[in-house]
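Below are the structure tokens for one structure; questions will follow.
A single protein chain has been omitted; all remaining protein chains appear in their positions.
Right after this comes chain A.
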Amino acid sequence: MTTSNGQYIAAIDQGTTSSRCIVFGADGRIVAVDQQEHSQIFPQPGWVEHDAEEIWTRVQSVVSGALAKAGLTRDDIRAIGITNQRETTVLWDKNTGKPVHNALVWQDTRTEELCKELGRNVGQDRFRRETGLPLASYFAGPKIRWLLDNVEGLRERAERGEILFGTMDTWVIWNLTGGVDGGKHVTDVTNASRTMLMNLHTLQWDESIAQSMDVPLSVLPEIRSSAEIYGEAVGELAGVPVASALGDQQAALFGQTCFDIGEAKSTYGTGTFLLLNTGEKIVNSYHGLLTTVGYRIGDQAPVYALEGSIAVTGSLVQWLRDQLGIISTAAEIETLASTVEDNGGAYIVPAFSGLFAPYWRSDARGVITGLTRYVTKGHLARAVLEATAWQTREVVDAMEKDSGVTLSALKVDGGMTSNNLLMQNIADVLDVPVERPYVAETTALGAAYAAGLAVGFWPDLDTLRANWHRAAEWTPRMDEATREREYKNWLKAVERTMGWIEEDQPSGH
């Protein structure tokens, strides 16, 4: 093994719309960033694909780009960490390295019917006890099955042992460590926990679930921890250890240094993902959350997490901008919302494609309610921001009920943290402080941290925690009576979304 005195860690963030490489210094500060988008392929409504070969080309290119911008060479890089869009599924030929089909992206809904079938008489919670997940089209297992069923001759090739499966972490690591020439076929526990094929208790592939899904074990990668040396890179970074992999939301949890039980982070983007560290305990959710692996460092005990996702947050602001034209940039929502003191009695529940956590009602559709002649676009802008705050509150309430842990503060990141009014609103409705750290790139930072720990660049979690600094904090200002009244109104508004789509009605619009 090459030993390097490199003073930097490179993180590869293979995301849904782009791939990035970010180089970090020892204090966690960003030294250089390079980013490239890749094509989104929409073969038919509801289907979303990526070209995995294009993604690998982009990844190589951003690695070179970031090194060039930083003026560094491979000798300066101590380790490489990987974080990735979760659940996106690719199958490839291990002898040629060629994907057998475009990757099926997590948003792709083509496996919805298959998931219903797999639920049989039990329903969507058939595999929840083992995997922590409901049967839903996001997860990788059913996507593998779809590919095996629909790409001609693939199942036979898979059974002959010629085909490998990977989520994007696996695909990047395999290529990075040599591809057809000795590439390591591995995944980490966090990515494996999103396949619906891994048993949360043993952290191994669950043979009986794989059998139920008709997925041959031979295609599956080896499950490793999130922070260990998987192998050495070849090519531009030849000799540099590839030393971490974490799904993007778990990486953000790690980057926000939520290492203690009860610490939670919320990433506010198009949608929002809240993860709560539940320690070594696997908490089953009875309130519509997912149970997932938070991270595992080397051979230490795994740390589990509860995850609540909110489908529509930033995208509601985009809807106001693009579909209604009430604002011309996303940031203007705050200007408009600031023209009024409150929501004027209006509430917007953006159940655009049903209600997600904690309700999971696909028959729901969005509503704007409480309208009177008094309501202005300023009130609606406020209702838009409040919708994100109340949805956060609902997920936090569900987490507290499931875990018995009371949140003492919420660490936030993502694009919407630049919205001051929203952040204040979240502090108000949660009645806990909301904290924003300096490094907005918590996802890439998490991958860098894990890789740095694996190679001894950083000695321990406390050192990482010492790198976390508060750049802003919003403290609750709303009085209890207002909070209770508004929450009650919000819940009433949510009620009005349900049952809109009837059984025999097409759910598309």
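Everything below uses one rule, namely that a residue touches a chain if its C-beta (ideal position, glycine included) is under 8 Å from a C-beta of that chain, and two chains touch if they have at least 3 such contacts; residues count from 1.
What we mean here is this: contacts and distances are computed from a predicted model.
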item: Record-based protein name (UniProt) of the chain missing from this complex, from "NADH-quinone oxidoreductase subunit NuoI", "Glycerol operon regulatory protein", "Sulfurtransferase complex subunit TusB" or "Peptide/nickel transport system permease protein"; value: "Glycerol operon regulatory protein"
item: Absent-chain contact - pick from A:Glu280, A:Asp322 or A:Glu473; value: A:Glu473
item: Sole residue of A:Val122, A:Ala331 or A:Leu371 that reaches the chain not shown, by the stated touch rule; value: A:Ala331
item: Option from A:Phe42, A:Tyr286 or A:Tyr438 whose C-beta touches the chain left out; value: A:Tyr438
item: Touch list for chain A against the chain that is not drawn; value: 29, 329-335, 415, 417-420, 438-440, 469-475
